[in-house]
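Complex shown without one protein chain; remaining protein chains in place.
Chain nomenclature is as follows: A, B, C, D and E, assigned in order of appearance, with residue numbering initiated at 1 for each chain independently.
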Amino acid sequence: MRSEDRGNEQLRPIKIETNYIKHPEGSVLVHFGDTKVICSASIEERVPPFLRNQGKGWITAEYSMLPRATEQRNIRESSKGKLTGRTVEIQRLIGRALRSVVDLDSIGERTIWIDCDVIQADGGTRTASITGAFVALVLACDQYKKNKKFSTFPITDYLAAISVGVNSEGEVLLDLDYLEDSNADVDMNIVMTGKGEFVEVQGTGEEATFSRQQLNELLDSAENGLHRLFEIQAEALGDIVNNIQSVSQSDSGE
Amino acid sequence: MRSEDRGNEQLRPIKIETNYIKHPEGSVLVHFGDTKVICSASIEERVPPFLRNQGKGWITAEYSMLPRATEQRNIRESSKGKLTGRTVEIQRLIGRALRSVVDLDSIGERTIWIDCDVIQADGGTRTASITGAFVALVLACDQYKKNKKFSTFPITDYLAAISVGVNSEGEVLLDLDYLEDSNADVDMNIVMTGKGEFVEVQGTGEEATFSRQQLNELLDSAENGLHRLFEIQAEALGDIVNNIQSVSQSDSGE
Amino acid sequence: MRSEDRGNEQLRPIKIETNYIKHPEGSVLVHFGDTKVICSASIEERVPPFLRNQGKGWITAEYSMLPRATEQRNIRESSKGKLTGRTVEIQRLIGRALRSVVDLDSIGERTIWIDCDVIQADGGTRTASITGAFVALVLACDQYKKNKKFSTFPITDYLAAISVGVNSEGEVLLDLDYLEDSNADVDMNIVMTGKGEFVEVQGTGEEATFSRQQLNELLDSAENGLHRLFEIQAEALGDIVNNIQSVSQSDSGE
Amino acid sequence: MRSEDRGNEQLRPIKIETNYIKHPEGSVLVHFGDTKVICSASIEERVPPFLRNQGKGWITAEYSMLPRATEQRNIRESSKGKLTGRTVEIQRLIGRALRSVVDLDSIGERTIWIDCDVIQADGGTRTASITGAFVALVLACDQYKKNKKFSTFPITDYLAAISVGVNSEGEVLLDLDYLEDSNADVDMNIVMTGKGEFVEVQGTGEEATFSRQQLNELLDSAENGLHRLFEIQAEALGDIVNNIQSVSQSDSGE
Amino acid sequence: MRSEDRGNEQLRPIKIETNYIKHPEGSVLVHFGDTKVICSASIEERVPPFLRNQGKGWITAEYSMLPRATEQRNIRESSKGKLTGRTVEIQRLIGRALRSVVDLDSIGERTIWIDCDVIQADGGTRTASITGAFVALVLACDQYKKNKKFSTFPITDYLAAISVGVNSEGEVLLDLDYLEDSNADVDMNIVMTGKGEFVEVQGTGEEATFSRQQLNELLDSAENGLHRLFEIQAEALGDIVNNIQSVSQSDSGE
Partner (left out) sequence: MRSEDRGNEQLRPIKIETNYIKHPEGSVLVHFGDTKVICSASIEERVPPFLRNQGKGWITAEYSMLPRATEQRNIRESSKGKLTGRTVEIQRLIGRALRSVVDLDSIGERTIWIDCDVIQADGGTRTASITGAFVALVLACDQYKKNKKFSTFPITDYLAAISVGVNSEGEVLLDLDYLEDSNADVDMNIVMTGKGEFVEVQGTGEEATFSRQQLNELLDSAENGLHRLFEIQAEALGDIVNNIQSVSQSDSGE
């Protein structure tokens, strides 16, 4: 039995508090159950060297956890002087995922920095980060659109992420919490757009493997959860939602 | 005129939300106006090498800001691979200050890690950190006392910190916000115990100096602010306050 | 048209030269077309701290490229003083993949270090690394089994990896070379066991997305390529193949 | 009893040897008892990035100890690959202190590097560094003034630093040596200008606290010591003293 | 007796395979017995900052060993985050040696990067690296000369390196393998040009010393070995040899 009588196909309580901190162009506090992440989007008026003078922009992401976001305190990466492999993987994933729904030409020679800082962790921090960061990004773009710094709205579609897994009884679970994740035989993260196209499919069995049949069940469950996340993102954004280019197609397509 | 019609001797709105995150033994979200810091106290069952086998404990502090806690985004110290001089100074100050009101013998061979993570900055982040961290520390000690891991309550007195400064008109200001701090001729941070004894007095004039007379006015203003902070800490702690050894003397002394 | 008239479902010429260098317990030079990787397996008589006194072993992998393995010279990571995010991701993937087909209990408190050093790169360096490293690992285990340091043969199944992708015409390609990889809309790496179970499925569309239908076509193509790789591994290993526990089932299952 | 029958209000023997090494624009070897520091001032014809094109200069300080300047050998910071928190604090203090008596506009777009290298340590290395570095700085400015590279003499006042403390008997001590410093309950460093204005007041009680009354006694003792240091600096500088803008007022004021 | 009945004055089997990897402008795999090094020369169209706008070029070398090139696995320098002292010394030696036979003016504002990667080590890796790198460098220059990027051929003479040593019986040995090197009382590396002039003479006795007489015997033996290496380099280069400016003199001189 999952905690709080959750069904295998059910998300944890999801909450997205917008404009959570005052300085960034866009920010949220996103909750996936007890997992809480502050996501912010900061727009900088220049691009990294490899993009200079090409008239297009870039999106890059950083991810971190407070040392005591977890049950056991972790050593700060700033004290160690380097990032762990896990952090590097997650921040590359977040950046890549968000870039897939942004028209980088239309933001001009600017960098959008996405910061995902986990203040409390209970599994799914990377999927909460992507789902929350998307909303922070839309808020930042909305501010720049209103200020006429962007001539068109650069977001081309919704984007969210969710985890799925297979537990030791072989059951497929949606949106694993920390305890479930620790005991899962297979762990999978799916990033998908509002139109239902995949951006990232990452399935891993550390001390186990999974069949083609199980892969299909995992994808089915993830797709259901992701459609629910798009609705929650839309509620959090309110009218700003109308800026997203794919909305009408997406709605009619579902 | 200060923002929101604040008088020169007046604190910003102060708020201390206890048990803000679930994993640490003690935690708060402290607000000094728009400055917001998550402070947590984590108790580890071992001491650093220089204290082993001496039967006493240690308190150490780490301080960080989210990259976009400030108006301009800062590069993460974990990305730079090293701490700035400012961060090093602040975390040494926080640790030293808290150790002055803890009986390190009575916590046994344990380390209490204090983490101060600034999620929004508007001046006074180090004084908010010390003031909030004291409450997180008391909460953690209370948990250990209730669980019989501590036989006596190790906190010997209240502790709080406040900033004072001299503006370009020569006026003494209490609890400077970021704009005031940037324009101050003299900047001073005072850490004091409930009994009114100083733990730390740090006054600096970067492109200015200050007289003995001004020093005295700054100290007077700080003392007033600090007594108000002790009251706010007491409210946040509720009954737990009765554990603090100095309380009766402190009360009768004021 | 693919280079050298290769069909979309066809692997590049694959070659595995065993015992390529003399010091390691096992080593190969693996060729996937012009991609050449020296893979070695070194057995160390101790485990990392987190595994001490548990009676089981560990497998960890490191990956590197010679600076001029590529068209443009890359700065050495030893000169930069840190690993790139790409290197970290690849070496975590290689280690995780190999651990899935090894019975870590039966190797005792030992660490097997896998080193994959790319001496010439033309796409698919991570899949060539996994495929070659598996053979080096089997050779090392065979030496330890013959020397009576291992009482049972710890490898439970075959393991290989291959890349698949979607080109800009929407065609599914197997085993992409560097030019194809640079121009692909979707890039996917699959790690699979001899029994046809997935260990790792990683699909990514950086500036593109992919449908559920395309995902299925990619997986079909990868499975075909992987079965061909298992045959090539078996040829390279000769009689040693009989040690692998799954062989009989695997053969009967295909 | 203090070593060598020193009174509580008495400085150790102070000596300032000017032009101690030949390459820097200004240099001294300063002795505070057995504490010996080589201080040099080097003028570089450019400023750090944050000051470019503003027509003004900068002063920055670095501080280090020879590994065997102390009773126990310390690991070199160059071997560790990073500076300790203590070093960072001290070099920030030295730079800030010196900047308070220099007219940065009148040195043009130049950086003055202050290097303080402790060759023998017996307490008070930071106060000896500031006191000696001031003289090295004046010597360097004098050379630039004589060479017509400076049109006006940029030093606006004398500057020196001294430590004071409270010992375990509650006595106030001036200019603590290493043994006294290790046993002091309160440790304070004061940086003051020739006119008697404070630049920096830093008082700390690590495992103790101090009252407002004690703070006043500490400041009184420090002021006496600092006036004696200004006289010693003036002797070391000889005629160059007449360049310092505040001299006449300062003399008449004492 | 030396391994494989080698005489004290005899080189190990030497082999130089040219164009070993496809991307660099020049590359070889050089064998000195069981020591195998991939040497490549990469030409970059810019110079380091200290040489800009001087119309001349630079040659710089990097050296590394695969972790399991040796009997015991070494930790990668990229994992440690810094180079060992041994690596730094060797790469400085290789660069310095090669620069002595190149007319840096005639290569224009370009940097030639020499990469020496030891894939199997059995003593003499630095002398094999220099000897092989010289051939890779000539190949790269030949390509640039043929492509008209160089107007004259910049190599002024042959260059090779060899080790000599004194064993515990006091015998002089040429071209020491790992076992001989580990047991030698004196170890010497000589770099010489085709004309018989020394570029580098480095003799060391770690726990022993050597007389002037022994030094002379070591130099005699090294000179013989080096002349044999020049012949092997000439065979590997074939017709390209005629480009080297000293050839005619060198031939007539021997």
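Basically, a residue touches a chain if its C-beta (ideal position, glycine included) is under 8 Å from a C-beta of that chain, and two chains touch if they have at least 3 such contacts.
Just so you know, these numbers come straight off a predicted model, no measurement behind them.
Trainee: Where does the absent chain touch, in terms of which shown chains it meets?
Mentor: Answer for the hidden chain's contacts among shown chains: D, E.
Trainee: Touching the hidden chain in the complete assembly: which of D:11, D:28, D:83 or D:101 does that?
Mentor: Touching the chain that is not displayed is residue D:83.
Trainee: Thinking of the whole complex, not just what is shown, which of D:120, D:156 or D:243 touches the missing chain?
Mentor: From the options D:120, D:156 or D:243, the contact with the absent chain belongs to D:120.
Trainee: State which residues belonging to chain D touch the missing partner chain.
Mentor: Its contact residues with the unshown chain are 21-24, 27, 34, 36, 38, 40, 42, 44, 62, 64, 66-71, 73, 76-83, 87, 113, 115, 117, 119-120.
Trainee: Kindly note down the residues of chain E that lie in touch with the hidden chain.
Mentor: 82, 85, 88-89, 91-92, 96, 99-100, 188, 193, 195-212, 215, 219
One rule holds for everything that comes next: only the chains that are shown with their structure count from here on.
Trainee: If you walk from chain to touching chain, how few steps can bring you from chain B to chain D?
Mentor: When the steps are counted carefully, the minimum from chain B to chain D is 1.
Trainee: Have a look at where chain A meets chain C and say same if over half of the interface residue numbers show up on both copies, different if under half do.
Mentor: Interface between chain A and chain C is built from largely the same residues.
Trainee: So, what's the distance in Å between the C-alpha centres of chain B and chain A?
Mentor: From the centre of chain A to the centre of chain B is 34 Å.
Trainee: Residues of chain D that contact two or more other chains, please.
Mentor: Expected reply: 82.
Trainee: Have a look at which chains touch which and call the overall pattern line, ring, star, complete or other.
Mentor: If you draw each chain as a dot and join those that touch, you get an open line.
Trainee: What chain pairs are in touch here?
Mentor: So, checking each combination of chains, I get A-B, A-C, B-D, C-E as the touching pairs.
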